[in-house]
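Before we start, here is the structure in question, set down as structure tokens.
With one protein chain held back, the other chains of the complex are shown just where they sit.
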Amino acid sequence: MTTVIPFGPQHPVLPEPVSLKLELDNDVVIGALPSLGYVHRGLEKFIDTKDYNQTTYICERICGICSALHGITYTMAVEKLFDVEIPERAMYIRVIVGELNRVHSHLLWLGLFADGFGFESLFYECWKYREAVLDVLEKITGNRVIHSISKVGGASKDLTKEHIDLILKMLDTVESQVKDLEKVFINNYTVKQRTVGLATMSKQLAYEAGTVGPTLRGSGVHSDLREEADWDIYKDLGFKAVVEKDGDCYSRTKVRVFELYESIKLIRNAISKLPNGEIATPIKGSPTGEAIMRTEQPRGEVVYYVKGNGTKNLERLKIRTPTFANIPSLLLTLPGIKLADVPIVVLTIDPCISCTER
Amino acid sequence: MGMLNLIIANVSKKPATRLYPFEIRAPFKEFKGRIIFDPANCIYCGICQKKCPPDAIKVTKAEKTWELNVFRCIMCTECVGGCPKDCITISNERPKTGAKEYIKNVAPATPK
Partner (left out) sequence: MLKNTIDAIEMKSSADVLKAVQDAKNDGYRYATMICLKKDDGHELIYVLDKDYKLKNLRYFVKPGEKPKSVSGIYLCALLIENEYQDLFGLTFEGLAIDYKGHLYLTPNSPKTPLA
């Protein structure tokens, strides 16, 4: 006999409302049906009333955690419509803030994940270390999470010598702290017992299920948009995608832990190569045409489609966020899993529901 | 052994949090706290109103009023950069709890 129980929309491990209807046979899941729509705000419609500069601020408010990269992706998509070259310094500033954003997002996720399997002290440690990153971001951009660093045509704020010293000092402490965290997440007996071999996705399955980001890379697929042609700058910075083979919850965790080091390395390299010069080019006129821009967010690939029709307002803005692509994989991985493990599996795709529904 | 070190470190160190209402951290220099409007030079051109993404600013040229809805304002500083007369500045002080919803500025009647 099967029982159907709802998982969410309010659940201790879910920071945001998503509901999963779980079909259970005793305590083993045999089917899952996600239901969305609790935080749909209609932002794709809302841009009708705002011009393309103001839309940057809307895009940044799609998600609180990856806000900088939403803004950067949107502005780069619009710059594609204008066919403008933006100053190199602005690109470097975007990369630095974007990677800082990734560091704090991954630390946040590691904390939530630890909380998900009941490791409260580890949760507090992660969030304590994250606070240092947020303080630096507040010092350089003026806000804790909504940074507004990117505007159409360049960067909105310059990095001063002081800021760079602050970042470098913070990175040194955070790197040593991440080393401590890594020991726990990689070697701890409890963590391993809860995650190894859980919800394994083969390379083929993860690819065909359309997953992106750490979920895809955790299954052994070498796919990170920071290697894509639009992002030449990452090649100069010596970027290497983190890929783990096993495809279970443990390897998805490992991807995120090792990406922290990768991000720290990228920020250091970007600072050492930071060129001098202007931070923005003036942009006149109205966008026409259509363009697709993709970037790698902490949670995976985000796709922005913009279409301008020669007026100040964009005609269409379509955003495919990483969680939107990752949710269907839950339908495939959850069957066969014990009810007690469901929170962990749901958390390993790093669900960001505000992103998903926009 | 690692755990023991952590426990000793955590017991001997100060807590990571602050006892908030009694111990307040000074706001950072760059922090976007609140918008300050100086009516002295304002020409009521309305550029700030046009640039404002959440439509928080209302300017009327005829009556010479400038109004900011603080609750709508998202601290994007578009108006600060856009003002041709540098009338709008940003301060790193947080607005006090229970602040009024509107900051309204009506220009004094100009002497004839």
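Residue numbering begins at 1 within each chain, and the chains themselves are lettered A and B in the order written.
Methods note: contacts are C-beta pairs under 8 Å (C-beta built on N, C-alpha and C of every residue); 3 or more make two chains touch, one makes a residue touch a chain.
Just so it is clear, the structure is predicted and the values come from calculations on it, not from any experiment.
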Visible contact partners (per top-of-document touch definition) of the missing chain: A
Residue of A:V184, A:L237, A:I327 or A:I344 in touch with the missing chain, whole complex considered: A:I327
Among A:P6, A:G289 or A:G336, residue touching the chain not depicted: A:G289
Residue of A:E44, A:E131, A:D158 or A:D246 touching the missing chain in the full complex: A:E44
Contact set of chain A toward the excluded chain (per top definition): 33, 35-37, 40, 42, 44-45, 80-81, 83, 207-211, 223, 225, 227-229, 288-292, 301, 303, 305, 307, 309-310, 316, 318, 320, 324-325, 327-329, 331-332, 357
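Just so we're on the same page, only the chains that are shown with their structure count from here on.
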Length of the line joining the C-alpha centres of chain A and chain B, rounded to whole Å: 28
Sites on chain A touched by chain B in the complex: 50, 53-54, 57-58, 61, 128, 131, 135, 138-143, 146, 148, 183
Residues of chain B that touch chain A when the two form their complex: 2, 16, 28-32, 51, 53-54, 74-78
